[in-house]
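In this view, the complex is presented without one of its protein chains, the others remaining in place.
Chain nomenclature is as follows: A and B, assigned in order of appearance, with residue numbering initiated at 1 for each chain independently.
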Amino acid sequence: MLRIEFEDAKNWLDLLDAIRDIVEEAVFTATQEGLSLRAMDSARVAMIDLKLPVVYFPDFKIEEEKVSFAISVADMVKSLKGIKKGYRLVLELKENILRLEFIGKGRHAFEFPLLDISPESIPSLKLNFEAHVKIETDIIGNAIKNIEKFSDYIRFKATSDRLVLHGKSEKGRASSEFLRDELISLDVIKECEASYSTEYLMNILGRSELSEVTSIEFGNRMPLKATYTLAGEGEVSYYLAPRTETELE
Amino acid sequence: MLRIEFEDAKNWLDLLDAIRDIVEEAVFTATQEGLSLRAMDSARVAMIDLKLPVVYFPDFKIEEEKVSFAISVADMVKSLKGIKKGYRLVLELKENILRLEFIGKGRHAFEFPLLDISPESIPSLKLNFEAHVKIETDIIGNAIKNIEKFSDYIRFKATSDRLVLHGKSEKGRASSEFLRDELISLDVIKECEASYSTEYLMNILGRSELSEVTSIEFGNRMPLKATYTLAGEGEVSYYLAPRTETELE
Partner (left out) sequence: MLRIEFEDAKNWLDLLDAIRDIVEEAVFTATQEGLSLRAMDSARVAMIDLKLPVVYFPDFKIEEEKVSFAISVADMVKSLKGIKKGYRLVLELKENILRLEFIGKGRHAFEFPLLDISPESIPSLKLNFEAHVKIETDIIGNAIKNIEKFSDYIRFKATSDRLVLHGKSEKGRASSEFLRDELISLDVIKECEASYSTEYLMNILGRSELSEVTSIEFGNRMPLKATYTLAGEGEVSYYLAPRTETELE
């Protein structure tokens, strides 16, 4: 038996959206600790790591020690895109069905078939990042969107006093530079730079519906990690593999 | 001679829009009583019944006892969709032309050719509905939009204390339930249920530009009637045939 309550149904919809940009189908795991999900995209370039501890939820009931359930996130996003603001949400697992009930003016229930997918075991990453940046989510999101018009890859470079993003192609060059005092924080253990796929960055950065602040960590030849801290100790992290030299034409 | 004035041109545009979702071409009838229209869609599944009594209009001049005129509502909606708010409207019938003049900053006149269509005689429906519901237009509109993603037909069910809408398909199930005190009013003479086409419901319900409140009436094996009461004693009603068993696959 699993029954989870979200204070604001909008949060669940935003999380689905954040997951859907990485995977179409996903396996959630509920334990006495809370609800979590870890999934890699089909190209194995990006990973999403979602953690919603019990305190995140107004109500969290689980009888088993551990329950996993798989759903088509893409279908669910499509089916629920008309939901307006102002609803609580109760999510309930029933045999081969996930039932969502939106409670506000009226009770609006939706039942989705569970998928027959086993949870993939993805080891957690322990990385000693060389650069730690906190920046307003909108600001970094816009910078990515601007450079996107110029380049398929964006080079991130951190020095002791600034973060620089850079892209180029035959269309021209684009760059965005942020000095320390234009960032919320900048902590550079070692000057570093690495390139990441613009297409993935577009999905990962700029998600201001999750949090107004984004923590970005990266390093030489290391993945980029973007973390959104949610209310109630929840957290969404993305990992994005760096572009390797062999990919260069 | 027919010359009709609308205080707010926007009202005429909203009515055209409401008609256009049922029929592309329509025959209006003006008498000493006012302006009216009754039309069925080509599949004979839905009907719209528009009544604008003389008091609805700041000015209503007709010389004949009765005048009918047919226009392409679809063309008129397309041609006038750029009209901004803040205009009065004078509608005038001239030989084979309908002339609309929008008066505000400047006078903007449009002349549309009349169509050569005779008014169809559609008898008025006298139905003893078993359930009478009043609900906020946005609320029922959103419920339909949500269930639409799941099902081509929506089952309406009224019991003494609630209204329930329900749809299902291989994608899953969706339902919306409204208790008596979540409705403006609920009057159920006899417990009843019937299914209606989602596609038509999408056109008929949720028209908050007509009225903030929708009256919905239906019954076992009966059509659904949705009524919007306009300012000035005007009224737009829709009738929608129930799904018959033979339609079931």
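Note that in this section a contact is a pair of C-beta atoms (placed from the backbone, for glycine too) under 8 Å apart; a residue touches a chain by one contact, two chains touch by 3 or more.
Source: prediction; values computed, not measured.
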item: Contact with the hidden chain (one of B:L13, B:I83, B:A174 or B:A241); value: B:I83
item: Residue of A:S68, A:N142 or A:S208 touching the missing chain in the full complex; value: A:N142
item: Contact partner of the left-out chain, one of B:M1, B:A109 or B:I189; value: B:A109
item: Where the missing chain touches chain A, by residue; value: 136, 139, 142-143, 145-146, 148-150, 171-179, 182
item: Touching residues (missing chain, whole complex) on chain B; value: 75, 78-84, 97, 105-113
